[in-house]
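The complex is shown incomplete by one protein chain, all other protein chains being positioned as in the whole.
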Amino acid sequence: MIFCPLPLRGEGTIGHVADQSGFQPYFEAIGFGRWSFIDLLFRSRSLEIDTAESLDAVAAVVDKAVSQHGTRPQHLLAVLRQIQKDCHYLPKQALQSVARRFSLPLARVVGVAEFYGFLHTQPRGEYDIYFSDCVIDVFHDSEALMQRLCHRLRLQPGAVRGDRRVSIDTTSCTGLCDQGPALLVNGWPVPRLTPTLMDAMADHIERRVPVTQWPAEWFLIEDHLCRHDLLLNTPWRPGTGLKNALRQGVGWLLEQLTASGLRGRGGAGFPTARKWQFCRETPGDHYVVCNADEGEPGTFKDRELLKHYADQVFEGMTLAAFVTGARLGFLYLRGEYECLLRPLQAALRQRRCLGLLGRNLCGLMDFHFDIEIVVGAGAYICGEESALLNSIEGLRPHPRNRPPYPVTCGLWNQPTVVNNVESFAAASLIAVHGGEWFAKVGTEKSKGTKLLSISGDCARPGIYEVPFGITVAEVLGLCGSGETLGVQVGGPAGTFVAPSDYQRRIAYEDLGTGGSFMVFGSHRDIIDIATRFAQFFAHESCGFCTPCRVGTSLQLRLMEKIRRGWATAGDIQELESLKQLLEASHCGLGHTAHNPVQHTLAHYPGHYQARLRDLDFSPGFDLDNELETARQLTGRFGDHLRQV
Amino acid sequence: MSKKKIRIATTSLAGCFGCHMSFMDIDERLLDLAEIADFDRSPLSDIKHCEQCDIGIVEGGVCNAENVEVLREFRNHCKILVAIGACAINGGIPALRNRCDLGDCLEEAFLTGIGVTDPKVPGDPELPLLLDKVHPVHEVVKIDYSLPGCPPSADTIWAALTALIEGNAPQLPYELIHYD
Partner (left out) sequence: MPTISFDGQEITFEPGQTIIEAAMASDLYIPHLCWHPDFPPHGSCKLCSVKVNGRICSACTFPAAEGQEVVSSSEEVRQLRLRLTQMLFVEGNHFCPSCEKSGQCELQAMGYYLGMTDNHYPHFFPVRDIDASHPHVLLDRDRCIFCELCVRASRADGKNVFELAGRGIHTRLVVDSPSGKLGDSNLDVNDRAAHICPVGAIVVKETAFRIPIGQRKYDRRTIAEVSVAEEAPLLRKRYEQKED
């Protein structure tokens, strides 16, 4: 915690730090860590900080961030996040100072900072709020709730209030679809929003009650672990898998992993044993990386695994280190899950105390492995493994060219294992109970179980651990859905499954999924759903390659056009042509960005048809609205243009 | 027996008439053209409204409500609509104003700017209302062919016209495609 009373230009001395001591144990108990909070630090009207005092203050903030996190490349994001938190933005002077400390060109630091959704080079509010714009949250009225909060606080969505007290915006799925609608306030998630809660929150903000003093129940994340199977049911004791593996050897462990048939749970489904083996065979300074970026809208299973099974996940990473010889591992935690950081660090400390992490693991002379946590800052593309590696390295998180793949050329161009949280958790149990134990569940090509994050129009949203091979219909039975329009399996990039296909199975050979399972009731509008997914891709495209950077925006415009009832058959053709273009993209995001549109079009052509105009052509922009400025200024309110 | 004459209409929206000047540059070929074609609405003919035509040629982008109406009239009456010149194709020089906010522009020009004597944004109903942005014509109506260039050369225009008159799609050779 830092205390920094500052005389700011023309505003006298303003310094306000909440005394958090009384709340600390409580926040720690519910998964929050100690939290520093500087109010009114940078409230001078001018964007440039140029008084000596405020320059000193910036320097102090940077000093603190750097001494807390370090100046290695993997610390850049943490330092920037810390400055953002303390100053409510990244003042230019701070970026300059960071560039010096990290020995990087300033432009490089700006390039990194500007990429992430939660980092800003312009001031944000003292209370910086993001509503999840995930389709599930939107269907639970998040837009009206945001309007209500904005109205209460007298500001526009997307804007910062004049006094810099508060800013309100949207962000992609926050991973709370089972208890949405949700928002983040200064990084803390608030689930289960209601109009009353919005009013109370507005009141707290107007009274400048520090977030640490807001009612704790607002922040309570419920656990909806609705179905347990192999992974969630099997008791776990730290070190059991590792000790077993050490006893039986690398060869045995790889055999067990092979026999288990474990394939990556992050979406692509690459056999885990082979990934570890390839990495082991490539000489170099190996690394192990756990992908906890969980950005796929509608997914939240990693959240729960990290909350309740963290030790198992870390043990999985340690097993990978045992196989590959890695000495350092990273867990890349999405920024939205920052509240899990403290408990995760506690779990790491505990493992170190038990001799399961650090130097001379399990008392062995030549086994050293430790894990660092890198926290993201609001960018879905960082879930793509090579972009994730760039993010850790403090570079702009563009996906890399492949080949080479991370197993041979990953972090700092060294052989690197990247696996999903769930893959590591499963590997730990396999090291205890053997491959066969795992393989007896599931299908021929998809062994074991899968955690599904079920959200949307069903009676019991939550996490369901199901055996691979289960049909969509069976899953819908478990979660209690009513009449449905369809199910989106695997997030926006995945598959839209219509009721006629509910016999399809959750399995790599049929419906592969990272775990997102969104249920849409029959009252939902398919065009609305597809448009929101198109919006997600346009917002999250990293901008590296032409087809995705431009194509996702064009696709969104076309979907908006259809939604507004202006589109023609030609626009549907145009969407199909965009599909071809997106397939030439650089990475999986672009390759799959057309899926929500094309899948819904294939299943519900009638819904699209009904919105189309029977014309050769119609404009894609609102013609009459474009006269509004001129109408206002000339007072000619009667002059209008038809759309077609 | 003489063939029925082709009807051609041309107009300039938010453009500089440079494309029309280039059209004139087809020189003596204009006489050949007159043999087989009549001009409907066009600066060449002074007809104010377009009737049914075979070919419509549009120069300039769309910057105001009147441009929209004229362009629609052309689309409704012309079997083939051809956009000619950079302004029609991408807004061109007039679209440089797109980086400014229209409200700010009008305010500075008519209300707050230096030397303004009678601060009032002209609102005469004869004056078309401005659109917020200048748009290329293909964003407002369907365009069948485009002839790029600022202006397209007389040869380009001639090559395209003769192809169209013969019922073919214009195929411009490398030398005739340029954007400046």
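All chains are identified by letter, namely A and B, in their written order; residue positions are counted from 1 within each chain.
We adopt the following convention: a contact is a pair of C-beta atoms (placed from the backbone, for glycine too) under 8 Å apart; a residue touches a chain by one contact, two chains touch by 3 or more.
All values reported here derive from a predicted model rather than from experimental measurement.
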{"item": "Contact with the hidden chain (one of A:Leu554, A:Ile572, A:Val597 or A:Ala630)", "value": "A:Leu554"}
{"item": "Which residue of A:Tyr89, A:Phe102, A:Phe115 or A:Phe424 touches the chain not shown here", "value": "A:Phe115"}
{"item": "Touching residue (missing chain; options A:Gln277, A:Ser585 or A:Ser618)", "value": "A:Ser585"}
{"item": "Absent-chain interface as seen on chain B, which is shown", "value": "83, 86, 89-93, 95-96, 98-99, 133, 135-136, 138-139, 143, 145-148, 150, 172, 174-175, 177-180"}
{"item": "Residue ranges of chain A at the interface with the undisplayed chain", "value": "96, 105-108, 110-111, 113-116, 379, 396, 401, 403, 538-547, 549-554, 557, 577, 580-581, 583-586, 620-621"}
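As a convention for this text, only the chains that are shown with their structure count from here on.
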{"item": "Length of the line joining the C-alpha centres of chain A and chain B, rounded to whole Å", "value": "49"}
{"item": "Touching residues on chain A, where the partner in the complex is chain B", "value": "616-617, 619-621, 623, 626-636, 639, 641"}
{"item": "For the chain B and chain A complex, residues of the former touching the latter", "value": "65, 68, 101-103, 106-107, 121-123, 125, 129-133, 135, 139-142"}
